Structures are given as C-alpha cells and as structure tokens.
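All protein chains but one are shown in place.
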Amino acid sequence: MDFFLQLLVNGVCVGLLYGISAMGFVMIFKASSVLNFAHGELLAMGAFFFLSLATWGKIPVAAAFVLTLAGCFLLGFLIEKFFLRPLIGEKLIFVIMLTVGLAAMFKGLILLVWGGNLHTYPEFLPASLELHLGSITIVPVYSATLVISVAFLVLFGLFFKKSSQGIFMRSVADNQKAALSLGVHVRRVFALSWAIAAMVACMSGIVLGIINGVNVHDLSAIGMKVFPVVILGGLDSIGGAIIGGIIIGLLETFTGGYLSPSLRDVVPYIALVFILMVKPYGLFGLVEIERV
Amino acid sequence: MKKPSFHPCGNFRESYAEELAVFDTWFGRVSLLVFLILLFGLAPFILDRYLLYILNNIGIMAIAAIGLNILIGYTGQISLGHGAFFGVGAYAGAILATRLNLPFFVCIPAAGLITAMVGMIFGIPSGRLKGLYLTIATLAGQFIIEYVLIQWESLTKGTMGITLPEPNILGVNIAGDKAFFFLIFACLVAMTWFAVNIMRSKFGRAFVAIRDNDRAAEGMGIPIFRYKLLSFAISSFYAGFAGALWAYYMVSITTEPFNLALSVEFIAMVIIGGMGSMPGAIFGATFITVLNEVLRFATGALMNVGWIAGLGLNMAPLREFVFGLAIVLFILLEPKGLAELWRIVRSSFRLWPFSY
Partner (left out) sequence: MGEILLQLNNISVVYSNVIQVLKGVSLSVARGHIVSLLGSNGAGKTTTLKAISGLLKPENGEVTDGDIIFNGVNIQNQAPEFITRQGIIQVLEGRQPFKYLTIEENLRVGTATRPGKPYKEDLEMVYHYFPALVKRKKALAGYCSGGELQMLVIGRALMAHPQLLMLDEPSLGLAPLVVQEIFRIIKKINEEHATTIVLVEQNANMALQVAHYGYVMENGKIVMEGTAQELSDNPDVKEFYLGMAASGIAKSYKDVKSYRRRKRWL
C-alpha cells in the first residue's frame, strides 16, 4: 500500500512537471496554431540561461530569474519575427519542419556553448516547503511545482478568458481575417504570444532543471513527451495540459513500478495512439467546427 | 506520336497522352539515357571507395525519400515515423535472411511488404485524423517501433544487433562497394520508374486529389481512407525496401540509427529536394547525405584548428546546428526546394537569350 501511495504521489509530481512543460506549448498552439517541435529546446534555453546567470554569473537567484524570463521573452519575440512570421498562412508541413529545424539549431547551439553534461543549480528553495502526508514525504521542489502550476493555471485561465489581450489572441487563432478587419494588431499578437510562451517555457525549464538537473538531451526528450500530454488534454486547453500531464505522469510511474521500467518511456506514446483513435480532440479540446 | 525536340514556351498539350507523358521531349529522354549510361559505365570505375560509399548511401536514401515523397508530396500526409519504418525494413530483411535463410532477392521485397503492413497499421489513424493530429500519431509510431526493436530481444537480439550474410545472385556473391553500386542503383532506377508510373495512374491522381482537397475528393467518389492507407503502404514499402538494402550493405545492424533524427532527415530530404517532385527526392537525398559528410569533415577539421581546440570547444554539435539551419533556410527561401532551383536553371537556358 505504501508503495502504491508513493507511486501515486510521484506520478502526480512528475505529471505536474509535464503539465507545466506543456503550458508554453499550448499557448503557442492556441495563439498561432503552430505545433512547436522546438519546445524541448526552449525549455533547455531557459534552464541554461538561468544556470549561467545564477551559478556562473553569481547573480542573486531572484534577479537571475527575472533576467532569464526577460531574455526568453526576447528570444520568443525574435523567433516569431525572423522565422515564423514569413510562414503565416503556409502549409502545415513547412511550419512543422521549420520548428524541427529550429530545434536542431538550438540543440546544436546549446551543446556548443554549454556542452552535453549534467549541470545542477545551487540549493535555494526553503526547506519549509517540505510536506508530510502520513508516511509520504513530498520534497520542497515538488510542492513548489504544485504551487507554480496552480498559479499559472489560474493566471492563464483568467488571461485567456477575461483579459482583452487574451481574447484578441484567441480571436487571431480563430479567424485571422476577421480579426484584422476589427483592427486587432495581428502581427503584435503573434509576437506577443510567442514571447509569452517562450517565457513560460523557460520558466518550466528552470523548474525541471531544479528537480532533474540541467541536461539538453533530457530536456529535449521532455519536449517530445509534451505531445502525448497535450493530445490527451486537448491541444488548446491549458487546464487540459495539466490534467493530461498528471494522467501521463501516473501512467508512467505505475507502469514503471508494476510492469517494467523499460516500458515506462514508451507507454505515453501507446496511450497517445489510443487516444487519437478514440477521442482525437482530447479530453478537453475543442471539437473542430467544420461547416461547409 | 511525334514528340518535339525542345520544350515549347507554353502549355501546348493537345491530348491526355501528352499530358501524361513522362518525357516532354526526345531531348529529355536521350539526356536521361546518356546520364544513366555514364553513371553505370563510369562512376564505379573512376570513383574511389569512399566516394562510392557515399554514392551508394545516396542511392539507398533516395529510394526511401521517393517513397516518403509519395506520402508527403503527393498525398499530403505527413509521417514522422519513416526513420522507424526504414528500421523495420532493415530488421525484417536481416531476420528473414538469418533465421529463415531466405535468398536475398526474396528478402528485400519481403522486407518491403512487411514494412508496408506496419506502415498501414500506423496509417489507420489517418482515417479519422488530419494534418497535425496525424503527424503526432506517426511520431508516436516512431517511438513505439523503436521500443519494440530494442525490447523484442528474442527476435531482434536487442542492442546486440544482427549480422547479415553476403547477398548472392545466381551463385555470384555481391560484396564490396562496386558490386553494391550496381545493385543499389539498379533498384533505384526500377523504384523510380515504378513511382513515376504510379503517379500517372488512377492511384496517383487520387493521391493528388486527396492532397489538394480531401473533402472534395471524397465527394468525387474517391474512397479516401483506402487511398490514404494505400499511400502509407506504398511509402513504407519504399522505406522498408531501402532499409533492407541498407542492412545488406552495412552487413551488421543495430537499433541505434533508426531514431527520430533519421525520420527528420527523410522529411528534410523531401522538403529540400522539393515536395511532389521525383527528381526532387533524389536531389534531396543527395544534398542531405553530402551535407552530413561535409559537416563531419568540417567539424573534424575545426577540432584540429589550434585556437578552437584551445578553447576546449566540442565542435561536433555544429553538425546539428548547420543541419537545422539548412532546413530552416530552405523553408524560408526556397520552399519548393532544389527541384525548383533546377527548373529555374533549366528554363533560363531554354529561354536564353530572350528570357523574360
């Protein structure tokens, strides 16, 4: 029973991480309908910026965090401006392959600058965040993850549902021409959504880095694992991303715990194929409204 | 029917036969023939072993790229699983050859057929899914196949790998780059010929109709699911065929090369070569294979430059970076790929000196 509970808690924690990692991905999809294969590399960029600033630059953690977010905001903005803007309205495969190309570029760049080794951050989370549930302990990073993911969920939920900027973003994703006709600044919306999404991604990268250490290969593998998570939750639902993340996390830890550790990494993709066959728009995604 | 010896400056076709013709002009047919004679007659005898090895690799990759082009360029379905399909073909060939001791000319087509079946399984989601959802389904296929190849040890020997026997045709053993050159390029010519002709048939037209507007195609009475599956099957047949050929050429195979990066390379070949163009797929395969080799040399050479070595930088990731950059630049600058560049070059010759 204890084993089961421990697996449950681990699963939820890992799942929350996946959920957080997926949020930036969902944002990009929501605002510009782009499937971002470079997401894992964006996570890594954030984690490494922070690493350089906090560990090697000896800048206080809070300042380094803010600087990293600002840097990633700029990075997202530049990616949109130089790479994705020329492709607005192009065929799906070009957009997908562009992000694949970007992923290779970023990965190469990161490996060139920081190398492929595992790096770790200094400890900076207060130990008081440690939670005890009966016999089970939740380490500070996980409770911090929980807090961060809930905060982001609420924040983005409000942003997209209530704020004008959020509604404009959704309108652009929905019908670009109509949005243009109403004076929505479409280019600005695209730039902004990439900037924000990159920022969210890099924040997730930092959280992942705190827990697992910073390594390009691991982070880009997580970028791939985002796919089952978002498909399960629905590609355009941020809440769905968190829930999808938790389900995938549980699936992984239970498979790893009870069936076989080697199956662990592939089980999300098996689940993915089944979901696609049964419920292609995910648990919380919008069903495509197609009228002729 | 008399064929013009030069390209006309516009579309002056008068019959369906002309529309369907593979070669517009006698000149095109003759120049291809001359090219093939030169290729088979000269290349294996004047190139050294290393260049021949690269050429052979290009030939194998081109077969797979042509297959993927049928799926992506002509049917409009994106597959991120072709790296794994290539692997399935390689393993199917290797297992048939080592376990059942089947002769090689049975093994290779059989490997293609097995891969076609696997491809159809992962094409099933295409019945319900479109566009990016299908892409993600094939991505999952890539990971699942990789897993099966590694874990099904009783069949694939897992990470140990399999060593293949020398192929043998009518008592003649095929070994060495020169012998393989003839084998691979004969296959490439046959497979290209086959693909070109599929696209001229009812099936090819149905594929293109599905690519351009699947709902309209369905309205015209094309059973789109069946044709999508067929396209998956044909394209994975090519991947499997190429994979089995590669396994024989490499002699021993492991699961390692058949990863997502290989799938990405295949798509890159199709895009850089030019989607929906048969010569394009061959150009793309050439470009990517040569690029890989050049980058390997370049990074190796850079490592030995004093001041870079002094910095302690590992230049190997530069390969990945340049590879990504090539994809990005082609998409941004020439999305129709090398085939379009080739066409521009040709037509500027054709229209010289009065180009417009």
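As written, the chains take the letters A and B, and residue 1 is the first residue of each chain.
In this section, a contact is a pair of C-beta atoms (placed from the backbone, for glycine too) under 8 Å apart; a residue touches a chain by one contact, two chains touch by 3 or more.
Only a predicted model underlies this, so the values are computations on that prediction, with no experimental measurement involved.
Novice: Which residue among A:Ile59, A:Leu92, A:Ala144 or A:Ile167 touches the omitted chain?
Specialist: Touching the chain that is not displayed is residue A:Ile167.
Novice: At which residues does subunit A meet the chain that is not included here?
Specialist: 164-165, 167-168, 170-171, 173-185, 286, 289, 291
Methods note: only the chains that are shown with their structure count from here on.
Novice: Could you give the separation in Å between the centres of subunit A and subunit B, each centre being the mean of its C-alpha atoms?
Specialist: Taking the mean C-alpha position of each chain, the two centres sit 33 Å apart.
Novice: Quick one: which bits of subunit A touch subunit B in the complex? Just the residue numbers, please.
Specialist: Its residues touching subunit B are 35, 83, 86-87, 90, 92-94, 96-98, 100-112, 115-116, 224, 227-228, 231, 235, 262-263, 265-266, 269-270, 272-273, 276-277, 280, 292.
Novice: Would you tell me which residues of subunit B are touching subunit A in their complex?
Specialist: 72, 78, 124-125, 128-129, 131-133, 135-137, 139-141, 143-144, 146-147, 151, 215, 260, 264, 267-268, 271, 275, 313-328, 331-332, 335
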